[in-house]
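This report refers to the structure that appears directly beneath it.
Heads up, one of the protein chains got dropped from this complex, but the rest are sitting where they should.
All chains are identified by letter, namely A, B, C, D and E, in their written order; residue positions are counted from 1 within each chain.
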Amino acid sequence: METRSEKRAFLIGRFQPFHKGHLEIVKRILSENDSIIIGIGSAQYSHTVINPFTAGERHLMISRTLEKEHIYNYYLVPIEDVNANSLWVSHVEALTPKFDIVYTNNPLVRRLFMERRYEVRSLPMVNRKEWTGTKIREKMIAGQPWEEDVPDPVVEVIHEIDGISRIRQLSTTDEDITQ
Amino acid sequence: METRSEKRAFLIGRFQPFHKGHLEIVKRILSENDSIIIGIGSAQYSHTVINPFTAGERHLMISRTLEKEHIYNYYLVPIEDVNANSLWVSHVEALTPKFDIVYTNNPLVRRLFMERRYEVRSLPMVNRKEWTGTKIREKMIAGQPWEEDVPDPVVEVIHEIDGISRIRQLSTTDEDITQ
Amino acid sequence: METRSEKRAFLIGRFQPFHKGHLEIVKRILSENDSIIIGIGSAQYSHTVINPFTAGERHLMISRTLEKEHIYNYYLVPIEDVNANSLWVSHVEALTPKFDIVYTNNPLVRRLFMERRYEVRSLPMVNRKEWTGTKIREKMIAGQPWEEDVPDPVVEVIHEIDGISRIRQLSTTDEDITQ
Amino acid sequence: METRSEKRAFLIGRFQPFHKGHLEIVKRILSENDSIIIGIGSAQYSHTVINPFTAGERHLMISRTLEKEHIYNYYLVPIEDVNANSLWVSHVEALTPKFDIVYTNNPLVRRLFMERRYEVRSLPMVNRKEWTGTKIREKMIAGQPWEEDVPDPVVEVIHEIDGISRIRQLSTTDEDITQ
Amino acid sequence: METRSEKRAFLIGRFQPFHKGHLEIVKRILSENDSIIIGIGSAQYSHTVINPFTAGERHLMISRTLEKEHIYNYYLVPIEDVNANSLWVSHVEALTPKFDIVYTNNPLVRRLFMERRYEVRSLPMVNRKEWTGTKIREKMIAGQPWEEDVPDPVVEVIHEIDGISRIRQLSTTDEDITQ
Partner (left out) sequence: METRSEKRAFLIGRFQPFHKGHLEIVKRILSENDSIIIGIGSAQYSHTVINPFTAGERHLMISRTLEKEHIYNYYLVPIEDVNANSLWVSHVEALTPKFDIVYTNNPLVRRLFMERRYEVRSLPMVNRKEWTGTKIREKMIAGQPWEEDVPDPVVEVIHEIDGISRIRQLSTTDEDITQ
């Protein structure tokens, strides 16, 4: 019995929400690899302006989008943050199938995987002016059109879960006397 | 055996310290309900400028005040923060008797309970210019009179626990070379 | 401003459920002290055969019983277990008003408080043959009468929360192939 | 925009390892539903006799098996245990897409979902004499043939990760003087 | 600047208490290595029959003993347990200076370090009939002489901390009605 020869890549993001830039990156990584592990980072967070959607909602956004694109060679894994950076690579390794290459532009992620002897590659450049989670969330809050920035299945999911109402309500200023 | 017909309300605050605005709110909520659950939020925190008092000290402030007011139809419950917003309503439900209505002005608390199908009502307006925890703590640190802003039993408790000395010491600037 | 002269006692139990032996102990402790803190231990646990009821359900059992008995000089505090025994006394102290005397027969509780220089007293003897949580839970599961062993308000609460059905269901043997 | 009409089921197991009984159950659930969420329970555990495989290794066993079976309408989600049963349903809900029906024979899982108003169904009966995780792990340790009890892709994965050597080593008696 | 050529070993134990067998093992490991890291395992536990002494008390037992033996080439590091075996090696690595060789007879420790490509060696055989933590703790409880089984400085430390009284008290049967 031999070990696998399949080349597997690892990508992590918060995907709040999963947008067209993310989809583009997934496609390019798959053009260089046999399969991709997509880690849904900060999986435990939700219901904040920065992290409005639950891990399950993000799971649905991504899997529906990839199904529509007829992409099946992926592993989708929610990954909760751990308190200590020194444990993070082992935490990822325990939750995912083995992988060979890490794609990231995040200096901490890059450093942690490099110290564990992984090959780390930079993410391809895509339309960063429009396609960032921050900008899309700002549009949602401001009532501006955001639907063009995300794949159609993501629009569907956000409507199903009443996501726009949620992020707008969360963005209002807290005036609670009890706090 | 039937289920209860008593109408029970839920209010959460940090009560750092419990002041006259809080007492006023408790009274108004009780004018509309049979009983009130008072959750002492961020129960695990103490000894900071924002959260100077322990949950036990806040418990004492509230129960002594309500006793003096001859209010007995309340449940007082310390509630530690949980890491994940998605778990928070279940966390509250596990620690408290069942309740029907939530009173809050906090957008996150409102949203989380609404998604769980609770009735959520806004807090009544009280004298917010003077009666906020922030302002009262600032007076304590600056050596200005704060005693008028809290019920008498709270003044007592704060003196018993040497609370003014504590908050002032905590407010000094850290010059520790070892940090 | 002086420190209090009130004598306050501390009692901790799991109260699964709160029974007549517990009520008897509370009364005797109050005959020797001005007030009592009742800690609801292992507060985070519920829905097991050993710990069937949530902290909130136990809170309700105790406060309703004491109200019926016209006992008001008590503080009711849920206390989650901590992982490390060395932190436990500080954990209790942070969650409760200050107290002077600890009542317990538990060797660990006794030791931990003694090492912190508390006065520790043994619990009074009450009808232990019938009034133990274990025996009462066994009766509930076996369909034998248990109502005589607990105060009437506890019977009410257990029926309101469908408690007998819960503990019986939890006591069935797990045959789950997926486990 | 309407809410989904897709019928989605939830199944949780530890899958140590994923065997033919599990596969049979997945197929039967899918014959009654549009899609299935497969929760990999006790996701944080590995390297014990009871839980030899990591969540990532189990993820790989399941997704490779389902791919070979041409089953694509599933969501695979690792689910770490939480300390408190009262939080568990919310924990599952946060990590998964919304679902309608829970399949389980586990009394605790059944009770927790029932109290949250989910429809809960029993698992179909399959060949339980041979197909249980316990029995298969015992065969692995004893050096008896186990390969017939699991789908072929699971055999592959276990060999790739050197799984038999791992479980055998872990089953040896601890004679460590330092413990 | 080159990397170190010093050969450093890692040993972990609970040291409840540190006894003559442990000292013998430390000496033999140092005869094959330049220095030793001694991990005080299960560091968060104390005040139970199995783990009577705190990490700080065990730290003192070990460092006083080694000082008396004129052994200085060691690093003493308390190591709290982590919930997940898959994180344990990274946890140890983060808390300790780098090391080359692991000494253990524990199958789990052996496996976890082997999977991380460490060299693992078995512990030398010493007088195991008398020198085990279990046996020594049993003697302490039964009032039999235990002092011969541990180095003199350990006897001192245990007396200073009133250790015999502690372990005896903890070993009494719990008859607490409140539990």
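We take it that a residue touches a chain if its C-beta (ideal position, glycine included) is under 8 Å from a C-beta of that chain, and two chains touch if they have at least 3 such contacts.
All values reported here derive from a predicted model rather than from experimental measurement.
Asker: If I'm reading the header right, one chain is hidden. Which shown chains does it touch across the whole complex?
Answerer: Listed by label, the shown chains it touches are A, B, C, E.
Asker: Considering the complete complex, identify which of A:35, A:106 or A:172 is in touch with the unshown chain.
Answerer: Of all options in A:35, A:106 or A:172, contact with the hidden chain holds for A:106.
Asker: From the listed residues C:94, C:136 or C:167, report the one that touches the chain absent from this view.
Answerer: If we include the chain that is not displayed, C:94 is the one touching it.
Asker: Pick out which of A:14, A:64 or A:166 touches the chain that's been left out of the picture.
Answerer: Hidden-chain contact among the options goes to A:14.
Asker: Pick out the residues on chain E that sit against the missing chain.
Answerer: Residues of chain E in touch with the missing chain: 1, 3-4, 43-44, 46, 54-57, 59-60, 63, 67, 72, 75-78, 80, 93-98, 156, 159-161.
Asker: If the hidden chain were put back, which residues of chain A would touch it?
Answerer: Contacting residues on chain A, toward the hidden partner: 11-15, 21-22, 25, 41, 83-86, 104-112, 115, 123, 126, 128, 131-133.
Asker: To test your reading of the contact rule: which positions on chain C touch the chain that is missing from view?
Answerer: 82, 84, 86-87, 89-91, 93-94
Simple rule for what comes next: only the chains that are shown with their structure count from here on.
Asker: Pick out whichever of the two, B-C or A-E, is joined by more C-beta pairs in contact.
Answerer: So, comparing the two chain pairs, more contacts are at B-C.
Asker: How big is the gap, in whole Å, between where the Cα atoms of chain B centre and where those of chain E centre?
Answerer: 45
Asker: Tell me, which residues of chain E touch at least two other chains?
Answerer: If we look for residues of chain E contacting two or more partner chains, we find 84, 86.
Asker: Touch graph of the chains shown: is it line, ring, star, complete or other?
Answerer: Chain contacts: none of line, ring, star or complete; other.
Asker: Let me make sure I understand the interfaces: which chain pairs count as touching?
Answerer: A-B, A-D, A-E, B-C, B-D, C-D, C-E, D-E
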